[in-house]
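Partial view: only certain chains, each at its native spot in the assembly.
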Amino acid sequence: MPLSHLDKSGRARMVDITGKPRTERTATATGRVYLRPETLKRIQKGGVAKGDVLAVARVAGIMAAKQVPSLIPLCHPLLLSGVEMDFKEDPNPDSEDRCSIAITAVVKTSGQTGVEMEAMTAVCVAALTIYDMCKAVDREISFGGIHLVSKTGGKSGPYRLKTNTRK
Amino acid sequence: MPLSHLDKSGRARMVDITGKPRTERTATATGRVYLRPETLKRIQKGGVAKGDVLAVARVAGIMAAKQVPSLIPLCHPLLLSGVEMDFKEDPNPDSEDRCSIAITAVVKTSGQTGVEMEAMTAVCVAALTIYDMCKAVDREISFGGIHLVSKTGGKSGPYRLKTNTRK
Amino acid sequence: MPLSHLDKSGRARMVDITGKPRTERTATATGRVYLRPETLKRIQKGGVAKGDVLAVARVAGIMAAKQVPSLIPLCHPLLLSGVEMDFKEDPNPDSEDRCSIAITAVVKTSGQTGVEMEAMTAVCVAALTIYDMCKAVDREISFGGIHLVSKTGGKSGPYRLKTNTRK
């Protein structure tokens, strides 16, 4: 099976989906931001408005899902019908003394192609936003484990990653 | 030291950098895409135009660096003076039988604040583009280890992450 | 009834409209720009091309209606099927010796949610454009009374504001 984004001569194109039916589709993606325990505490305490870093990251993720066609060169435009972002803090430091925040994005549409890229992009931009807002106090923040958790709708049917974790 | 993106009441703002001098700045960020050995081979063989997936990802990363102010809510607009993207394939499968592609972005500017976000975003969008172009044949692709490698310029002086690897 | 843009924990989300039917919808919004009598006269006389300020404001309003999903964080993308802008000059000065220009935008779509935000945004950006083009000669220009006049389509049926005026 060839890479569908490349035509017969291996050149990039936006794959023709004209014939495909419009179906309801969802995609869930996740990722994890690693940061120092003190940084996580600051985020949790915030100032007066508790959790403001995550509020901004949430908005950034939702807005980024809508920007996918102008960011990812070969993605089709889609009418997103719902986006939700979830953040779960894990205050237990790992072996490198890093805590983490798990980010999950669920995106829905009724369209001719799936919303995996919208969910993945929402997670990335939320992670980038957390990094941006905390980099002055913790420049070593990293993030990873960004992957598709599950999807529904479309010809290939429902999909769920078997393992729970990914680098 | 407070989170500088939050004002005294903990609310979001674009930090005032009006007084800061314009200096030459660079930032280097990296990340790694994990994929099945067969997927990497397809990318490397491409069709006729060898390496087209990476050519598209390269363009996507460079263009994304320029979109940072409209993606990351509290980032300042900057006049980027250079962006380079590098991809290095590692064909040796890891313990989960995954090969990888290391992505590096180097961004330069002459401005009042740094280009860390531009370099980080270029890496993320290049990774998302690789995922998008290969997801039809390898839905389990993941990526991570996204972090700042080094930066120069600005009041805080040069920075380089001590360890080489990050989740 | 809760604010639908906030989930059960009060956090922002793009509301799920996946199940809603596509129906024809319209929305009409209005607003008013207040300016000095001399400024209105300049706009009306223009140079050779009479009415150029309003021609630019008209284009700006139409284009802004299409930018709503990237401006208003939780708005759904929609395929607009029509936008019209109307400007009505009122040369009679009020008690503060200000004339005014009434701006009206009518937006249409066939979609799963309404176009109120597109109509409201078109009015605001047209007003901002008038301000921009005249601020060199009249910095005290203000605008207001921006509100939804009426809408049709969707489950809640037609709506029309009872009173005609709004601050």
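Quick notes on this structure:
Letters A, B and C mark the chains as written, and numbering starts fresh at 1 in each.
In the analysis below, contacts are C-beta pairs under 8 Å (C-beta built on N, C-alpha and C of every residue); 3 or more make two chains touch, one makes a residue touch a chain.
What you see is a predicted model, and the numbers here were worked out from it, not measured in a lab.
Complete-complex copy count for the single protein sequence, taken from this structure file and not limited to the 3 chains in place, is 6.
Keep in mind that, in the parts below, only the chains that are shown with their structure count from here on.
The touch graph of the protein chains shown is a line.
In this structure chain A contacts its sequence twin chain C using mostly different residue numbers, the overlap staying below half. Here the spacing of chain A and chain B, counted between their Cα centres, is 15 Å. Between the Cα centres of chain B and chain C there is a gap of 38 Å. Chain geometry summary: the mean Cα position of chain A and that of chain C are 33 Å apart. In chain A, the positions touching at least two other chains are 55, 59, 63, 67. Every residue of chain B that touches chain A in the complex is listed here, in rising order: 1-12, 31-32, 34, 42-43, 46-50, 52-53, 55-56, 59-60, 63-64, 67, 70-75, 98, 116-117, 120-121, 124-125, 127-129, 131-137, 139-148, 159, 161, 166-167.
The touching residues of chain A, when paired with chain C in their complex, are 24, 55, 58-59, 62-63, 65-67, 77-85, 108-110. On chain C, the positions that touch chain A within their shared complex are 7, 11-18, 20, 69-70, 73-74, 76-79, 111-112.
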